[in-house]
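Removed: one protein chain of the complex. Kept in place: all other protein chains.
Presenting subunit A:
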Amino acid sequence: MSQFRSKKLDIGGFINARVIRDHTKRKVFEQYEPDRQALRYIIRNTSLPQRVRAQAQLQLSTMHAYTRPTQIKNRCVAGGIARSVFRNFRLARYQFRMQALAGELPGVRKASW
């Protein structure tokens, strides 16, 4: 959402609308994580009155979608692709192949066994 998006570009690498969106979501989640955890704690704490807990549930559900960790999706650093992105290199398969064949990934070789 635009209210969360930074006015200036604050990431490097491959830039794409979707990449920027994902980056914004990560930042928002980081910012609101303590609040979410506090609410989650209240909801689960059985020693608190039921009313308070229900209130906390409502609060949590009304928080913005961008504060949810499930909104975050790993994206390829070099191509912006969201599918088949490998955690070790943060690259999707096509970029990985290209870079590996060019010898840009340290230690990665064509395997045959």
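Annotations for the structure displayed:
In this section, a contact is a pair of C-beta atoms (placed from the backbone, for glycine too) under 8 Å apart; a residue touches a chain by one contact, two chains touch by 3 or more; residues count from 1.
Convention: contacts and distances are computed from a predicted model.
Considering only "E2 ubiquitin-conjugating protein", "Ribonuclease", "37S ribosomal protein S10, mitochondrial" or "serine C-palmitoyltransferase", the record for the omitted chain gives "37S ribosomal protein S10, mitochondrial", by its UniProt protein name.
Think of the hidden chain as still there; on subunit A it touches residues 31-32, 34-35, 38, 42, 47-52, 55-56, 59, 86, 88, 93-94, 96-97, 100, 105-113.
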